[in-house]
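Shown next, in structure tokens, is the structure this report addresses.
Note that one protein chain is taken out, while the other chains of the complex remain in position.
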Amino acid sequence: MCTVVPISLTVGANRIVPTVAIPHPLGNPALPLEEEQEIRRKLLDKALKALTTEVSEQTVFE
Amino acid sequence: MAKFRVVHYINQFFAQVGGEEKADHRPESREGFVGPGMAFNAAFGDKAEIVGTVICGDSYFNENLETATKEVLGLISSFKPDLVIAGPAFNAGRYGMACGTVAAAVERELDIPAITGMYKENPGVDSFKKDIYIIETKNSAAGMRDAVKVMAPFALKLAAGEEIGASVEEGYIPNGIRVNFFEEKRGSERAVDMLLAKLAGKPFTTEFPMPDFDRVEPKPAIVDISKATIALVTSGGIVPKGNPDRIESSSASKYGKYDIEGVFDLTESTYETAHGGYDPVYANLDADRVLPVDILREYEKDGKIGKLHRYFYSTTGNGTAVASAKAYAAAIGKELVADGVDAVILTST
Amino acid sequence: MNRAKGVVLFALCFVFGRKQSSGKERYLILITNNPKFQSDPEPRCDTEYIAGSYRDVLILVRDRIHQGHRLLSHPLSGSVKPNETPYKSILISKNTGGLDMDSLQIIEDSISTCDKFMQNPIKYGHNNQDALLADFSEVDYRLIVAAIASASR
Partner (left out) sequence: MKLELGNIFIHDIQFDDLSRVENGVLYINEEELREHLLEDENISSVSFDIAKPGESVRIMPVKDVIEPRVKVEGRGGVFPGVISKVDTVGSGRTNVLKGAAVVTTGTIVGFQEGIIDMSGPGADYTPFSKLNNLVVICEPVEGLKQHAHEKAVRFAGLKAAAYLGRLAKDLEADEVESFETPSLIESFRQYPDLPRVAYVQMLQTQGLLHDTYVYGVDMKQSITTMLYPTELMDGAIISGNCVSACDKNTTYHHLNNPVIRDLYARHGKELNFVGMIITNENVYLADKERSSDWSAKLAEFLGVDGVIISQEGFGNPDTDLIMNCKKIEAKGIKTVIITDEYAGRDGASQSLADADISANAVVTGGNANMVVNLPPMEKVIGHVKLADTIAGGFDGSLQPDGSIVVELQAITGATNELGFNRLSAR
């Protein structure tokens, strides 16, 4: 899970989930905690989906 | 000037002990040269002499890495050498690893110059090219004569403490250290030559290789995520407050492993980031923004995932050498597999 | 990604094509530690002066890029090396958007380059200091003024 997808592609990660921002990839300090956690849940759901999806090459789970 | 005392390290095959069936041959030493040592000795002329040869089977060495290295080093140092030559190993992978390990250990622990020779695709090259000089050889023992021609004078130069030139002049495999030298042609003419080769689809060698990264085969999908043990790993530098392992803010020389048994939320008073590559304010206030322990605990409780692994691993990704990152990944991966972890979520900043 | 970049560029040209009547570029922020900008009577854009090092300027710019600002001038402006001059001025966009990869790449590479040079002896702060510092300040100032001129075209 990373913000800078091109770097993850360059270094060879196979399942990539794009995140929010470099200093807070899984959160957003501008939002109240509940909304931030909702963002985190959505991103982690994507990560779990990525882990349960067969891939044959580098894949970005938008 | 007295002749340099040289010890030669070779495997069971080149010592004519035997082939694969003798690969478990234990370390032994003999006086003087054995097998290919004869050619080296001749090439040294009156400048150096092989005083002893240390022989070890490739399987024995690689399967008993630590003890074999120790044994071989002991045998080598008993000859009180000024210089050690290992191999050349050509394209033999295990022999290459052994030669690289021996030469690197001799330099590191005995403080004696040591070199080896390998074919450029030998796996030993990537492992050791930064530690020792590896002379590039052909891919089979048929290249022995050519290898000796380059290795012997280079080894003498190293033993004499002379300045070592650029890889292309000396014949060693590029080790990432840039060394200036004068080419035969000026740069513009080299550029024209290179362009003509590139246009004709002929091989050419760039004078400065761009950084290059590995590719790995994707692993199969997790069949049932609700039964899976998931571990968190981050290059975002999340550490317990106070950074107990003193992980560096950039160019990290280590990674940390932290127990999160009973931890349900990373708070301002318990966790922080050691990372110097981004504004730490947000991660220091709530490290879940980088390492989502809070939500994964929730998922664990709800049965959405099997289990959150008891430990998380952390390092700082900025400025950290690719070689270091690779080494950390290998070590972490090994532990995770041993601990029965099914999947990893790696968060990076 | 390339297409997106093209769009951004197009937008940029469009934005900068409309110069403000006050002569001040509303769309730029100058981040600088160059004292010459402190006394600049007519700054051509919003200026954030920091009393820090060359590297501090790069780090502040990096943090802004992480927040979605875009880099508008190259951080390694000039051939004067990071261990030679203490001054640095950099232009970024005032508005923020998604993380700009090109900006990110350039600022990160610039920080590494700065760190690389800082391993060598520092070359200012000795020997004829005042005149030297004034010259370094002048060169940095001129280069960024040239960049602001480019932005105003």
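We just call them A, B and C in the order they show up, numbering each chain from 1.
Keep in mind that, in the parts below, a contact is a pair of C-beta atoms (placed from the backbone, for glycine too) under 8 Å apart; a residue touches a chain by one contact, two chains touch by 3 or more.
All of these numbers come straight from a predicted model, not from anything done at the bench.
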Would you mind listing the shown chains in contact with the chain that isn't displayed? B, C
Taking the full complex into account, find the residue in B:R145, B:K198 or B:K254 that is in contact with the omitted chain. B:K198
Which is it among B:G74, B:G176 or B:G242 that touches the chain not included here? B:G176
Residues belonging to chain B that touch the chain removed from view: 166-169, 174, 176-192, 194-196, 198-200, 204, 206-212
Contact set of chain C toward the excluded chain (per top definition): 5, 9, 12-13, 16, 71-81, 84-85, 91, 102-103, 105-106, 109-110, 112-113, 116-117, 119-123, 126-128, 131-132, 134-136, 138-139, 142-147, 150-151
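The rule we apply is simple: only the chains that are shown with their structure count from here on.
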Geometric centre distance via CA averages, chain C-chain A, whole Å: 31
Centre to centre, by mean C-alpha position, how many angstrom separate chain B and chain C? 39
Note the residues in chain A that touch 2 or more other chains, in rising order. 3-4, 22-23
Within chain B, the set of residues that touch 2 or more other chains is 278-279
Considering only the defined contacts, which chain A positions touch chain B in the complex? 1-4, 8, 10-15, 19, 22-27, 29, 36-37, 40-41, 43-44, 47-48, 51-59
Touching residues of chain C toward chain B in the complex: what are they? 62-63, 66-67, 108, 112, 115
Enumerate the contact residues on chain C facing chain A in the complex. 1, 63, 66-68, 99, 101, 104
